[in-house]
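A single protein chain has been removed from this complex, and every other one stays in its place.
Think of it as A and B in the order they're written, each chain with its own count starting at 1.
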Amino acid sequence: MGKCCCGSDCQDSRFTEILEQYKGKDGVLIPVLQKAQEIKGYLPEETIRAIADYFNKPYSEVYGVATFYAQFRLKPSGENIIRVCAGTACHVRGGKKILDKVCSELNVAPGETSADGKFSLEPVACLGACGLAPVMMINDTTYGRLTPEKVTEILAKY
Amino acid sequence: MQIYRGHVLICAGTGCVASGSKKVQAEMANQLEAFNLENDIKIVETGCHGFCEMGPIVIVYPEGIFYCQVKMEDVKEIVEEHLLKGRPVKRLLFRDQMTEEMVPHYRDIDFYKKQNRIVLGNCGFINPENIKEYIARDGYEALAKALTQMTPEQVIDEVKASGLRGRGGGGFPTGLKWQFARDAKGDKKYVICNADEGDPGAFMDRSVLEGDPHALIEGMAIAAYAIGSDEGYIYVRAEYPLAIKRLQIAIAQAHELGLLGKDIFGSGFNFKLNIKEGAGAFVCGEETALIASIEGRRGEPRVRPPFPANKGLWGKPSNVNNVETFANVPRIIAKGSQWYAGMGTEKSKGTKVFALTGKVKNTGLAEVTMGLTLREIIFEIGGGIIDDKKFKAVQIGGPSGGCIPEQLLDLPIDYDSLISAGAMMGSGGLVVMDEDTCMVELARFFLNFTQMESCGKCTPCREGTKIMLDILERITKGEGKEGDIELLESLAKTIKSTSLCGLGQTAPNPVLATLRYFRDEYEAHIKEKRCPAGVCTALASYSILEDKCIGCTACARVCPVNAISGEVKKPHKIDPAKCIKCGACAQACKFNAIVKK
Partner (left out) sequence: MAIKTAEDLKKIKEVALDEATARINDGTQIMVGMGTCGIAAGARDVMTAIMEEVGKRNLKIAITWTGCIGMCEKEVLVDVLRPGEKRITYGNVTPQIVPRIITEHVINGNIVEEYVVGKLD
């Protein structure tokens, strides 16, 4: 077990393991943040601080990386992450209607989490399933050839 | 007991008899005798098959061929063609009885006819999670050839001679890039694969990663040998979880067989391959930003030179190519540069994979020889526009590219012809648009994308794209002013020439291309406050056609702001002052009486 004792995450052995796994290696900040985010679904401030301390980097640098990339969340997310594709192919084939439908079904705006904490709606540039546009992804599952009606059906499964 | 080669079953059920099966049976006996087949083929009378409307029914065994509506005149043909020569008579087959012969071959299907699958040659044919299937299709033979029969210089010369150019965007000659990295001084060098396929509308790299990961691994190993590197990185988007999984499996299997690791093919060449997952930033497709991201920093680009070939990952000489470029390499080494350079146009050799999407009938991936025309790709491979609507434009090269209008559809596509048309090859996304697309709104869409993805490091890109986006938003809202077009043009020029990296330098392209070919649409928005495609909500107006409206009140009931009034069974009216242009009425109307303008 690691010795680091700087925030609440220290109690979490998974977090310590992640830190130790990347100890002394180069270019590890992004994978460490990715793995650390898997634990709670987001990166609380103390986690970012603990990572900065462990790797002997200024907090500003780690915070700068965490805020640069779309994947990192600094606020808690819902149980399920919905990504509605906003790529060109989806745009041309009515992706906006899908986004509107998700927003109205869950009563959220892009970037928000539903009141019951079940879903977070995140923007995504392109999911790369353009042949089936419009598409969306819930967690790791991609749904293609969507219609507003299908969205209701799919959301009901979660 | 007499042994027959085949049996002819003739239905003697009531239905078939009524439609003449007895006569068919008699004629069959005659014809069998006439062709001396009476001892080879046996006639069997059967009961009803339940297909009486298609009678008389004749079934030939052992093949089980099902003929229907057989007439006396057809019998001779069945005997001569089928029973004697073994060729079923197609015109008499029931349509459900499909023989292999009748299924069109892939090479005859429109979607594949004009394709030339080299990079995608294994995708859809092998199990990507089993290295042996790749090896069975000549996999790793090119690596063996390079390592055991060629010097690194010969490999570079071969790639140069093939004419291969970078498939990720710029189209820089791959062999030359390798040469720079080889010539750079340094004891440690890196090979990097840019698999951060971020262009919305492009997914060819994903398909290769998921469908043929070993082609990439082999291509990278050959590149590493050529430039003198022993370690590589594949930078993959986090949005491609399946691709990451299959790459991990492929790398592990290659290691197990000694195709990665130490002393590959006993040549003394070592190569280690790492995967780096991206974290969602479009700008990381730019090579210096990508390198910064691998190093664990913010993915911001830096000024070049020095180029990565001299100062790349951790300051060491590095060579960055994208997935499709690397996947071409094993084929070039295996079959030779002459074969490769024999395909394509003068300055663009080989094939390019295009992702065909949008309002086209057959969406998918099309790999074609360079120099095919857009018309061939969209109308032959793609099958034309959905619902046979009118073609308006095709966006090529994603947010950095431009749109190409109908009058340029016969342009043979290669790197240079696209640049001169105001677009670019980019990664090869082709998004087809029909008459229902507003080109101003499309330009706004792209600017919105590049604006969001701008990393913020340099001012022209960070501030310039924001101002351009503001102007476009105003125009689509009907608040465009005289002089907006000129302002857009001048901003575009500045941003293109002063931005730090490719993202900013190409960000104005969609605006410039739409202005070049669809200036009238901009003018209609600004001067007449009208959206010709009827897309921009703020400029739309709904009205009811009196002759079509039957007064069912459906529209009035769904209108959220009570803007529709009228008596039952009499034509209704929309009050434009109240109307919020939500379009609910048009959806509710069953008589197409509500039009949007």
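The working rule: contacts are C-beta pairs under 8 Å (C-beta built on N, C-alpha and C of every residue); 3 or more make two chains touch, one makes a residue touch a chain.
Note that the structure is a prediction, hence the values are computed from the model and not measured.
Participant: Using the touch definition given at the top, which of the shown chains does the missing chain touch?
Facilitator: Within the full complex, the chain left out of view touches A, B.
Participant: From the list A:G41, A:P123 or A:G144, which touches the chain that is not on show?
Facilitator: A:G144
Participant: Out of B:I57, B:L259, B:I475 or B:A593, which residue would touch the omitted chain in the full complex?
Facilitator: Checking each option in B:I57, B:L259, B:I475 or B:A593, the one touching the absent chain turns out to be B:L259.
Participant: Pick from B:L120, B:A292 or B:M468: which residue touches the chain that isn't shown?
Facilitator: Touches the omitted chain: B:L120.
Participant: Looking at B:L247, B:V283, B:L365 or B:I385, which residue reaches the missing chain?
Facilitator: Going through B:L247, B:V283, B:L365 or B:I385 one by one, B:L365 is the residue touching the chain not shown.
Participant: Using the document's contact rule, name the residues of subunit A that touch the chain not shown here.
Facilitator: Touching the chain left out of view, subunit A contributes residues 127-132, 135, 142-145.
Participant: Tell me where the left-out chain touches subunit B, residue by residue.
Facilitator: 64, 95-100, 103-106, 108-109, 111-112, 120, 122-129, 132-133, 135-136, 138, 140-141, 144-145, 148, 203, 206-207, 210-212, 240, 242-243, 246, 256-259, 263, 265-266, 361-367
Criterion: only the chains that are shown with their structure count from here on.
Participant: What whole-Å value do you get for the distance between subunit A and subunit B if each is reduced to the mean of its CA atoms?
Facilitator: Result: the chain centres lie 27 Å from each other.
Participant: Can you list the subunit B residues touching subunit A in their complex?
Facilitator: Answer in residue numbers: 197-203, 206, 237-241, 276-282, 293-300, 314, 355-359, 363-365, 395, 398-399, 429, 431-433, 437, 445-446, 449, 453, 455.
Participant: If we count contacts the way the header does, which residues on subunit A are in touch with subunit B in the complex?
Facilitator: 26-31, 33-34, 61, 64-65, 68-72, 83, 86-93, 124-133, 137, 140
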